[in-house]
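Only one protein chain is missing; all other protein chains are in place.
Take a look at chain A:
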């Protein structure tokens, strides 16, 4: 798969150009976030984490000597990685510069996220990729599957088989077995054997984080706007780039700030703006194009149903049985069953989830974001449109790629959409 000629051709200058480009991109989007009116004071911390990981190119791990494990999907149980003494880092990339390099070995029609990931791996230099001891790639969509094959050339890669149909118990049993293998492999890297108590402790710690996240999601969806969706998305994206306890403590500060704002009725805007929900393909950090455009055009993002946003961190682990096997089963259930990713053959629950979100957060319009080449999401568009049409909620499909060329076009559609909701 890997062609050595490319590696040879890749000169130092090219690498530098890549790093510069990705840095510029991250700076640009962080500045855009900062320029948005109504940035909360406690957003600074999250900005700093993103800045550190994407601009200063320095992971927090370098100072602590911990092993880090790269994960390529939200369907990897993070508690197991923590319990084994390592740290998970979310590596699904939104880097436009990576696409340029990834294009050489990834077919044209595959999704830009995979292209960016491959590109980031081809050009060494971004620290969050270089510092990883192992990659874990859940075999979800076709692109991810082939990506796992390519990544094997760069680093030790573990494939995690995700069941195709969630209702099938045999598939889930197999997934649990896979998790045991994963635990053992990470243990081999860190030299630590995971005990039941470790795992239970990590589940507890994660529960504390999730408490805060739940509170944050509720505050975000408040009737009057307290925090902008783009900021919220950046907050969610920054999760895996710092110690989780530290992150949760800061999210608590942010939540408290928002709560004070709520009590003082100090809202971002007093106007009634169209409330928009984003669903669809992942929106990974530098690629915050869609939520930012919505907010520029006068809409507000009140909720999102994307895996890098709320979906990945919303569901808690429900432990019913405190034996080792019981904990593993609980983790397997939490990371696969509630996930409404369309890679599963039957995915009615996603529609129900969105209906519930529309109801809970009083959504006026839904933006169905599809990354170019992300077929699985495209498949579910028709039915979603039909169901939401019955509810009287308007929805548009926005296709985007990892470049700035389509911004103007999306802008026009977004503006029309927002105006349409306003005048209804």
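For the reader, a short list of remarks on this structure follows.
Basically, a residue touches a chain if its C-beta (ideal position, glycine included) is under 8 Å from a C-beta of that chain, and two chains touch if they have at least 3 such contacts; residues count from 1.
We take it that contacts and distances are computed from a predicted model.
Note on the omitted subunit: UniProt lists it as "4Fe-4S binding protein", one of the names in "4Fe-4S binding protein", "Tripartite-type tricarboxylate transporter, receptor component TctC", "Spore germination protein" or "nitrile hydratase". For the chain missing from the display, the contacting residue among A:31, A:266 or A:356 is A:356, taking the whole complex into account.
Check A:34, A:156, A:173 or A:383 against the missing chain and you find that the one touching it is A:173. Interface note: of A:212, A:364, A:378 or A:399, the residue touching the hidden chain in the full complex is A:212.
The chain not shown here touches chain A at positions 48-49, 52, 60, 63-64, 166-167, 169-170, 173, 196, 200, 204, 207-208, 210-212, 214-215, 218-219, 221-223, 242-243, 245-246, 248-249, 252, 259, 262, 315-316, 318, 320-326, 329-330, 333-334, 337-338, 340, 348-349, 352-353, 355-356, 359-362.
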